[in-house]
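As you look at this complex, bear in mind that one protein chain is not there, while each of the others sits in place.
Chain lettering (A and B) follows the sequence in which the chains are written, and residue indices restart at 1 in each chain.
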Amino acid sequence: MTTYSDPYASSRETTEGTVFSVTGGDWDSLVSEIGESKEERIIVNMGPQHPSTHGVLRLVLELEGETVTEVRTGIGYLHTGIEKNIEYRNWTQAVTFATRMDYLAPIFNETAYCLAVEKLLGITNDVPERASVIRVMMMELNRISSHMVALGTGALELGAMGPMFFAFRDREIVLDTFEEITGLRMNMAYVRPGGVSQDLPAGMTVKIREVVKTLRKNFEDNAKLLIGNTIWMKRTEGIGYLDLAGCTTLGITGPVLRSAGLPWDLRKMQPYCGYENYEFEVITADTSDVYGRFLVRMAELEQSLRIIEQAADKLDKLEGQPVMVADKKIAWPAQLALGADGLGNSLEHIREIMGTSMESLIHHFKLVTEGFRVPAGQAYAAVESPRGELAAHVVSDGGTRPYRVHFREPSFNNLQSTSAMSEGGMVADIIGAVASIDPVMGGVDR
Amino acid sequence: MSEDQKGMFGSSGTGDTSGYGGLVRTAASTGSTERPYGGYFDDVADDLERAYPDFADAITRVVVDRGELTLHIKKSRLLEVAFILRDKLKFEMCMGVSGVHYPDRTGAELVALYPLLSLTKNQRVRLEVATSELDPHIPSLVEVWAGNNWHERETFDMFGIIFDGHPGLTRILMPDDWDGHPQRKDYPLGGIAVEYKGATTPAPSNRRSYR
């Protein structure tokens, strides 16, 4: 790094040419300095703090007038060392770290990790059906809330403020449902290896059906605002073009791949958690542009609602079934309940472990302090998150702590396509292209 | 695979469940699985053998474990095998590069794993390449699957594996002038002790814990 006395000086010479720092109130001096140079090509830094870059993403643009000649992406501003932290926690505690990676779709992170751990444990077929159905329902609700943020912020970045309010209104409805079921709005740590941490509260399926009805009506608001809107279409049609060949070589999955025409959806092609028992369609578009991806996401909302309705029906039939695997040496022991002093272990559970069953006490103690042991080996489990294929690659050395967990985040791959989508276009179209990729920087940087 | 473990808490004989005394953890096996592999794995192995005559030379181990096929490849042959897998066997997508550090395996401490996905055949396979810490070079697969660009940069950043032939191998997650490779086992977690009134809690890496 070249040393210079004032970090906020207006210009300095470097090996690449003159670098101008704009700090405000100095437009005249900037214009006079640039005016002398004959360079048409300027390099602009859309830094990590920017309202329209979907999080802490740094874009270095090389501009010739309004046309973008080169886009370089800088990431790593949210690197948290989650994967290294997981190596110091036991298998169940790792869920709380995994869930904060892609913070718009926490249930997907947890499910990918838990599916991989269950593969290693060999209990994939022993996870109770009720737990799988609850997982599916929570995942589809999360898909709706994530797409709402994608639509709302995408529209906001392109200048439309109305959809943001509608989207966040619907998201609040979904978050209220999450709060009733899991206790938290975001980052719930609800899905644990072996099942889910606790069962649904009584009467929840009735509430879920009402939520589905409300959401179905509410989605019309955003659809009426944007689909067919001339300004919206002018800003999104033909923008951010990435065809099928580009998608496959860059390893891109999710709505971006489906907007190129390929109906690739892991829920249909390599089903998990019982997805083969649900009826839904895989939405594709054939325009490979921002508008196509927007239509794909809007239509996926309706498909998610269909799956949630089917899940609610299944849950009614499976009333009273366990939600954790039967093997007591793996199953998370506690059952939570709301007591006089807040949320804690339910009194029946305490009565059981302190009064009646010695084994329950031992299991509770050992599982919470030491954790279960997972046989050595490695496993890779993938789920279809709102952004694409989210997979956990888990390596175990036979102990109570993961040896290595690596998350294959869809946003990490998808963001590599920014250069391919934006170069040759105009500056304003970069925003649309990045918004259509819908990256979540927490997942990109982990 | 390894022999069956009796009892989840790892105890046998003494009934010691304290987690500290006399527990033996079976390590992962180091052999190849025998044919038939089951499912589509046999087809993949046969197709690869047919398309790549040097199969037995390049691929050191074939492991089928927990429903997944892993091919252990010598790093000198990695590029050829990758091209054949992409073009002849139609594994169009590479899901990324995952690194693992095994400090106990002298000579093969750093491992890079490439999960591959075939969209046309709906199949998954995994490539595993090992290299030593003293010579951490692995050929880059960016020309085979362009999406590996950032993944290889991340594996370089976190593990120090240098990918030969990468268009721009720099740090991607840590600041550019960072020292060390954080995800290696000998790199400390770097936490600080948390201070309360009258007591401290040590960082997660310094606490007493079960292995």
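Things worth noting here:
As a working rule, a contact is a pair of C-beta atoms (placed from the backbone, for glycine too) under 8 Å apart; a residue touches a chain by one contact, two chains touch by 3 or more.
As a convention for this text, contacts and distances are computed from a predicted model.
Between the names "Electron transfer flavoprotein subunit beta", "tRNA N6-adenosine threonylcarbamoyltransferase", "Spore maturation protein" or "NADH-quinone oxidoreductase subunit B", the one given in UniProt for the chain missing from this structure view is "NADH-quinone oxidoreductase subunit B". When the full complex is taken into account, the listed residue touching the unshown chain is A:M186, out of A:V19, A:I42, A:L63 or A:M186.
Of the listed residues A:K84, A:R143, A:R267 or A:K366, the one in contact with the hidden chain in the full complex is A:K84. Touching the chain that is not shown, out of A:T15, A:S32 or A:Q49: A:Q49 (per the contact rule at the top).
Along subunit A, the points of touch with the absent chain fall at residues 7-8, 23-24, 47-51, 55-56, 76-82, 84-85, 96-97, 100, 103-104, 149, 152-153, 164-165, 168-169, 171-172, 175, 185-187, 441-442, 445. Subunit B meets the missing chain through residues 173-175, 178, 182, 187-192, 194-200, 203-204.
The criterion applied here is as follows: only the chains that are shown with their structure count from here on.
In whole angstrom, the spacing between the mean C-alpha positions of subunit A and subunit B is 24. Residues of subunit A touching subunit B in their complex: 75-76, 79, 81, 83-85, 88-90, 119-120, 122, 248-253, 262, 264, 269-270, 327, 329-330, 362, 366, 369-373, 375-380, 382, 389, 391, 393, 395, 397-401, 403-404, 406, 408, 412-413, 415-416, 445-446.
Per the touch definition, subunit B reaches subunit A in the complex via residues 1-2, 5, 8-10, 17, 19, 25-28, 65-68, 70, 92-96, 98-101, 113, 115, 117, 119, 122, 124, 126, 145-151, 154, 158, 171-175, 182-183, 187, 189, 204-205, 209-211.
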